[in-house]
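Rather than the whole complex, this shows some of its chains in their spots.
Should a chain be cited, it is by its letter among A and B, assigned in written order, with residues numbered from 1 in that chain.
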Amino acid sequence: MKIISTFIELETGAGVSLHDIMPQLQSAIANSGINNGFVTVTSQHTTTAISINENEERLIEDVKTFLMKLVPPADKYLHNDIELRDCPPDEPENAHSHLAAMLLGSSEAIALAEGELVLGQYQSVMLFELDGPRKRRISVQVYGE
Amino acid sequence: MKIISTFIELETGAGVSLHDIMPQLQSAIANSGINNGFVTVTSQHTTTAISINENEERLIEDVKTFLMKLVPPADKYLHNDIELRDCPPDEPENAHSHLAAMLLGSSEAIALAEGELVLGQYQSVMLFELDGPRKRRISVQVYGE
């Protein structure tokens, strides 16, 4: 089994933003020379998520609205009492971003067959930025032959 | 490493329905001839999910009730303004199904040892249909020796 390890780096949008990373994934797979096997995709951050869904602009707006309602940023969270924690005073107040990240999940493992991710017509692997804008890194490791 | 790729196809129930796919998975594993390794299970759709939990009939009803409350189908979603999107006029109004799918997740990667998925006594891999009834496809790829 061949293993090729790489990273995707991207600059994300403000607050919540969704980033379709299919072009970068396809390029990482093509560069790996691996045609059959699988790929692990793992965000390297605790206020982002990796999820597979449809890249449709109106749905993406619904995601933002829904997450704000599901985990309201203005609620009271202990993690946001920055002065009571052992951390720099300019830490962001982002407990809601961590909670959304846990629910959405940080990684995906996806089958690879004949050089293509085995996904349906409307499925895109997306990075969910939950506390942007930031520079983010995603581990992409390709395994197979 | 041997890699065997296959698909499970099934007809799902109306609205939200849960489908225990353990029999199909066990059959795919037996057919693969692979005893030790792992399995990736990935739904090929953006309004379904794959999750592992207990196949208990009263719990399944609780899941349906809970998801309807968590992501109410009758709420206002931009994705449901079909006439404003570049898509066929008979597209279903299913933003709530996409949102539930993102939270539940589209895939699982599960260890395989001595011909069996390494899961506990009450764990079943289930397809969550979130916008049925439909004909659905699930990628099952088995890796190992």
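Note that a residue touches a chain if its C-beta (ideal position, glycine included) is under 8 Å from a C-beta of that chain, and two chains touch if they have at least 3 such contacts.
All figures in this text were calculated on a predicted structure; none of them were measured in a lab.
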{"item": "Given 2 visible subunits, total identical subunits the whole complex contains", "value": "3"}
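The criterion applied here is as follows: only the chains that are shown with their structure count from here on.
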{"item": "Gap in Å, rounded to a whole number, between the CA centres of subunit B and subunit A", "value": "20"}
{"item": "Complex interface listing, subunit A residues touching subunit B", "value": "1, 36-38, 51-54, 56, 58-59, 61-63, 66, 70, 103-105, 108-111, 113, 118-120, 122-123, 144-145"}
{"item": "Residues of subunit B defined as touching subunit A within the complex", "value": "1, 3, 5, 40, 42-46, 70-71, 77-79, 81, 84-85, 95, 98-99, 101-103, 105-107, 109, 137, 139, 141, 143"}
